[in-house]
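Missing here is one protein chain; the remaining ones are kept as they sit in the complex.
The block that comes next holds chain A.
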């Protein structure tokens, strides 16, 4: 067969398919909602659902133990990006109290083939990631928030995701089981 020569790199196709699938989802959401803020919210919510499942896979695969501090958490998050998206965002801009840091993405496979039209300047295209982080961290009893403060789609040089630690979630004793 003539095509035998160029075997497809399934890893690469997989990544492209993921990018395209995500793109199709975002464009469907843009069609469904009038308000861009609602799209951002919906993406975050979906990310949350993905995150609470993805953490199981992450823990099983990396056999990570409990993080001693938030710095270690940041490194684990970085590792997560390497495993699942094949990128290593830089960790920087720690706040003095050590409860806030930034993930700097120089490249992001999710942004391949993407260009934002002028009418959705408020769209946070990658907002699914904030949800993923929140969901995943919640499952390991960390309450965090994150938001994009720089975005390559909006003309910034890098994409910057700011992650903030809120509190540790305490195990609650179920009622009547003292």
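Assume a contact is a pair of C-beta atoms (placed from the backbone, for glycine too) under 8 Å apart; a residue touches a chain by one contact, two chains touch by 3 or more; residues count from 1.
Keep in mind that, in the parts below, contacts and distances are computed from a predicted model.
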Next on the checklist: Leaving aside the chains you can see, what is the UniProt protein name of the one that's missing? Options: "tRNA (adenine(58)-N(1))-methyltransferase non-catalytic subunit TRM6", "Trafficking protein particle complex subunit 6B", "S1 motif domain-containing protein" or "NADH-ubiquinone oxidoreductase chain 5".
Outcome noted: "Trafficking protein particle complex subunit 6B"
Item to check | Options A:17, A:149 or A:169, residue touching the unrepresented chain | outcome: A:17
Checklist outcome for this item: Touch assignment to the omitted chain, from A:83, A:149 or A:169, lands on A:83
Checklist entry - Of the residues listed, A:50, A:104, A:120 or A:140, which one is in contact with the missing chain? => result A:50
Checklist outcome for this item: Touching the hidden chain, out of A:32, A:75 or A:156, is A:32
Checklist entry - Going by the touch rule given at the top, which residues of chain A touch the chain that is not shown? => result 2-3, 6, 8, 10-25, 27-28, 32-33, 42, 46, 49-50, 53-54, 57, 83-87, 107, 109, 112-113
